[in-house]
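Here we show just some of the chains, and they stay where they sit in the whole.
Labels for the chains are A, B and C, by order of writing; each one numbers its residues from 1.
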Amino acid sequence: MKIKPLHDRILVKRLEEEEKTESGIIIPDTAKEKPVMGKVIAVGDGRILENGQKQPLAVKEGDKILFGKYAGTEVKIKGEEYLIMREDDVLAIIEE
Amino acid sequence: MKIKPLHDRILVKRLEEEEKTESGIIIPDTAKEKPVMGKVIAVGDGRILENGQKQPLAVKEGDKILFGKYAGTEVKIKGEEYLIMREDDVLAIIEE
Amino acid sequence: MKIKPLHDRILVKRLEEEEKTESGIIIPDTAKEKPVMGKVIAVGDGRILENGQKQPLAVKEGDKILFGKYAGTEVKIKGEEYLIMREDDVLAIIEE
């Protein structure tokens, strides 16, 4: 069973606290309860521009990303919690 | 009697709880009373872009989809409840 | 005396309760007092796009349509009540 995000949306798995300290990213205390780091599980095939052109996304499956605290919609799949958000909510990609 | 959604709108039948667990998607408790999964019954013939071009929709009849909790307008047809929403309200397609 | 809606507007006659049940469409109780089904009486000649092109409307005279509860402006013509709305308020066309 696969989730295929639509257009410019992406499916993201939040990364728990410990996984984050190893890569050095700690989210400021104020954001403690809402970690803003995650891993990209699946991406849509791109944003449709006003001239009809399809603009592929810059993030890809497997990327570690930083995103806004309130980004996306929560969905549970087989007991696991995921987020579906637009690429525009992604702040940066973390390159190990 | 057929319902033909206009332009970038689609007609959706909500999927009940049990149908969802078999495919693994459970909507977080907070959203319990408003399931956000459904099946596409009919689609419009596309969005008109500012250059006059018609952009066909990415979702098609029969697709299982995830959509925003407050998406669409409720309509009852022959006693059955449906939703009419814009494609932009669709988060993802569930590929079995 | 003819009413010619302007650009992307359409003139609509609301369909009463009984007429609707025969075609199977019943609007959810919550919307009881504001039926959202109607018949298209006249259409404008199209929407002007930003490139100056005129985009003809998808709905035509005689179509049965579903539209948003709060759509349009009420006008009485020869004692009969009509609505003037934009095509974008139309959710779907009902094909018998």
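We adopt the following convention: a contact is a pair of C-beta atoms (placed from the backbone, for glycine too) under 8 Å apart; a residue touches a chain by one contact, two chains touch by 3 or more.
Please read these numbers as outputs of a predicted model, since none were measured by experiment.
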Total copies in the full complex, given that 3 are placed here: 7
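Following the convention adopted for this analysis, only the chains that are shown with their structure count from here on.
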Arrangement of touching chains [line / ring / star / complete / other]: line
Separation of chain A from chain C, taking each centre as the mean of its C-alpha atoms, in whole Å: 41
List of chain B residues in touch with chain C within their complex: 1-7, 9, 11, 42, 44-45, 48, 50-52, 73-79, 81, 84
Sites on chain C touched by chain B in the complex: 23-28, 30-31, 36, 47, 49-51, 53, 55, 58-59, 66, 68-69, 87, 90-96
